[in-house]
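For chain A:
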Amino acid sequence: MAKVVIPAGLSQQFTGGKSEFEINAKTVRAVIRCLDKDFPGIGKAIEIDMAVAVDGEIYHDPLLESVAPDSEVYFLPRIGGG
Partner candidate 1 sequence: MKNETQEFKWVGKRPIRPDGVDKVTGRAKFGADMHLPGMLIGRVLRSPHAHARIRSIDTTKAASLPGVKAVVTGSDFPPPPPPVWQAAGEVPVNFRDLARNVMARDKALYDGHAVAAVAATSAAIAEEAIDLIEVDYEVLPHVIDVKAAMKPDAPLLHDDLFTDGVSPKPDKPSNIAKRMEFAVGDIEAGFSKADVVIEREFTTKPVHQGYIEPHACVVDSSEDGRLFIHCSSQGQFMVRQFCARVLDVEISKVTVVPAEIGGGFGGKTTVYLEPTAGLLSRITGRPVKMVMSRTEVFRASGPTSGGATKIKIGATKDGTITAAQATLAYQAGAFPGSPIGPGCMCAFAPYNIQNVNVVGHDVVVNRPKVAAYRAPGAPISEFGVECVIDEIAEKLSIDPIALREKNAARQGTKAYYGPTFGPIGFVETLEAAKQHPHYSAPLGENQGRGVASGFWFNIGGDSSASVHINEDGTATVIEGNPDIGGSRASLAQMAAEVLGIDYDKIRITVADTSSVGYNFLTGGSRVTFASGKAVIEAANGAISELCARAAKLWEIDADAVEWVDGEARPAGDNAGDFEPMPLSTIAGASGKTGGPISGHASLNVKGAGPGFGTHICDVEVDQETGRVSVIRYTAVQDVGRAIHPGYVEGQLQGGVAQGVGWALNEEYIYDKDGRLDNPGFLDYRVPVASDLPMIDTVLVEVPNPNHPYGVRGVGEVPIIPPMAAVANAISDALGVRLKDLPMSPPKVLASLSNGGSRTPS
Partner candidate 2 sequence: MPRQHVTTEVNGEPQDFLCEPQETLLDVLRDELHLTGTKEGCSSGDCGACSIMVDGRLVCACLMFGVEAQGKTIETIEGMAEGDKLHPLQTKFLEEAALQCGFCTPGFLVAAKALLERNSDPTETEVRYWLAGNLCRCTGYDKIVRAVMDVAAETRET
């Protein structure tokens, strides 16, 4: 089961404050689907303005990145630059 963490902003809005989840999924897409099933709307919110860090590596437009059983998956705001 991968450890999935969402920022406090999202958890307050969608999950009643819960920010850590154990999710069985092979890709980031599957993680998002699984979250959205339990917390409708969160998938769309993630799609629009979240990047993801899987085991320390940041992906800006996440979908197909693979997730291992012991992975850590953090959603975070996207980063642009000057």
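Basically, a contact is a pair of C-beta atoms (placed from the backbone, for glycine too) under 8 Å apart; a residue touches a chain by one contact, two chains touch by 3 or more; residues count from 1.
Criterion applied: all candidates are chains of the complex that A comes from, given by their letters.
Owing to the predicted nature of the structure, the values given are computational and were not obtained by experimental measurement.
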Touching partner of chain A in this complex, picked from 1 or 2: 1
Residues of chain A defined as touching candidate 1 within the complex: 5, 7-10, 12-14, 16, 19, 47-49, 53, 55-61, 72, 74-82
